[in-house]
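Written out below as structure tokens is the structure these notes cover.
With one protein chain removed, the remaining protein chains of the complex are shown where they sit.
Moving on, here comes chain A:
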Amino acid sequence: MTTPTIVKYEEALTRYEPVLGIETHIELGTNSKMFCGCPTTFGAEPNTQVCPVCLGLPGSLPVTNHAAIEGIIKIGLAFNCEIVEWCRFARKNYFYPDMPKNYQISQYDEPLCVDGHLDIEVEGETYRVEIERVHMEEDTGKSLHVGGATGRIHGADFSLVDYNRAGIPLVEIVTKPITATGDKAPLVARAYATELRELVRSIGVSDVRMEEGSMRCDVNVSLMPRGASEWGTRTETKNVNSLRSVERAVRSEIERQAAVLDAGRRVIQETRHFHEDTGVTTSGRSKEEAQDYRYFPEPDLVPMAPSREWVEELRATLPELPAARRKRVQREWSLSDLELRDVVNAGALDLIEATIAAGADAASARKWWMNELSRRATEQGVELTALPITPDQVARIQAMVVAGELNDKLARKVFEGVLAGEGTPDEVVAARGLKVVSDDGALAAIIDQVIADNAAVADKVRGGKVAAAGALVGAVMKASRGQADAGRARELILEKLGAS
């Protein structure tokens, strides 16, 4: 059998309609694990955060972490889900060394949160992604595969397992099939993952860092011929660990499946792996049928029956959610849709809002973060949030501009100094001598020199051509290396030339 080729994305979309499904795993940021008191610190030395419960030693019993259940209920509410009145954990049996118990505690046919939705925006259009379920489970350990291919021990193939991650609270958010996206499918998938991350981050239950694995996406894709009503066979692509990869994985699966179908073959229902370097997926194991996990109600844990009072208490603790916040900010800051999108994409919303809270006006706060500081972040190849300057400092610099102590040009020098680690804005101003010269005595000397050097222009102003004074103000600014108060300089020039 030959390897199927790729059908170009645009062409594939002329013949096929994609259907998506996205399963997202979120590690909750609790202090302790889901069913035991082990800590959850990321990056700890291997097997230093394990105990009889999370190692599945005989005689140990799990007890549910209250904060984890609070966390998942908050997530469920943020996704507009119904929180069920009664549900159980289920035991998902499988034999693989990443779970020392030989099963994972999860939920099966009784998820804690059901029937939600999340609205997302793609190129100005709103899509509603329906949420099937949000359920609670525990994370697995991490395996390091050694030998064989690496040649470290010839002929030997084994894995080294670290169970620090085993038992960390894990929330799985499952969408209903996402249809009718057409050629926007990859963008819809990415926008969904982006909005999901924002939403979960905003309620403070997880740090949702894809690069550290505290948020992981599995992407299901199937194709059906355009106009058909019956969905095709889907594949599940795992290992999708960045927002960009979510988009690329969907696109690459559409291209691959279209080639398989074009050749008159069938798409195999299987797990596939996404490779960051090549941007393509490769075949993993064939998907085990659900009954092979032999789910049954977890006998070691009692059912959960979250009271309506508790659910409402938790609902009341939810902060303003990202979509509502974006609407408010757009109104308060008078932004166009495009300007708002730029601010959101630059990750500047929190920074600008904090700068305003520290006293700056909205327009100036946005101007500094979106122009000056965004430019410098791009130059340094870092995120805006990673720049060594705080919203308080930006507000302080803007306050000096408002007070007339700095002009924009000098302010930019203060930004430069703060970013270079020269100290606070006030320290940079003092150390670099960056004060606007509005003191009349100091200005007068500069102005006299400028008038003497530009006699012809000065005569025009004396003759009533007030507009010509601009050239003299420019010369004063140049002579003062930008530190003159331009407004005051203009007043003094006109006064001296009898034109005021």
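The criterion applied here is as follows: a contact is a pair of C-beta atoms (placed from the backbone, for glycine too) under 8 Å apart; a residue touches a chain by one contact, two chains touch by 3 or more; residues count from 1.
As a working rule, contacts and distances are computed from a predicted model.
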Checklist entry - Missing chain's UniProt protein name, "histidine kinase", "Aspartyl/glutamyl-tRNA(Asn/Gln) amidotransferase subunit C", "Anaerobic glycerol-3-phosphate dehydrogenase subunit C" or "Acetolactate synthase"? => result "Aspartyl/glutamyl-tRNA(Asn/Gln) amidotransferase subunit C"
Item to check | Hidden partner chain, touching residue among A:Asp98, A:Asp115, A:Asp207 or A:Glu405 | outcome: A:Asp98
Item to check | Identified contact with the non-displayed chain, of A:Pro46, A:Gly213 or A:Gly470 | outcome: A:Pro46
Item to check | Residue among A:Ile26, A:Ala68 or A:Ala365 that touches the chain left out of view | outcome: A:Ala68
Checklist entry - Touching the left-out chain: which of A:Lys8, A:His117, A:His145 or A:Arg209? => result A:His145
Item to check | Positions on chain A contacted by the hidden chain, ascending | outcome: 30-32, 36-39, 45-52, 55, 57, 63-69, 86, 88, 93-98, 100, 140, 143-148, 157-163, 273, 284-285, 292, 294, 296-297, 299, 301-306
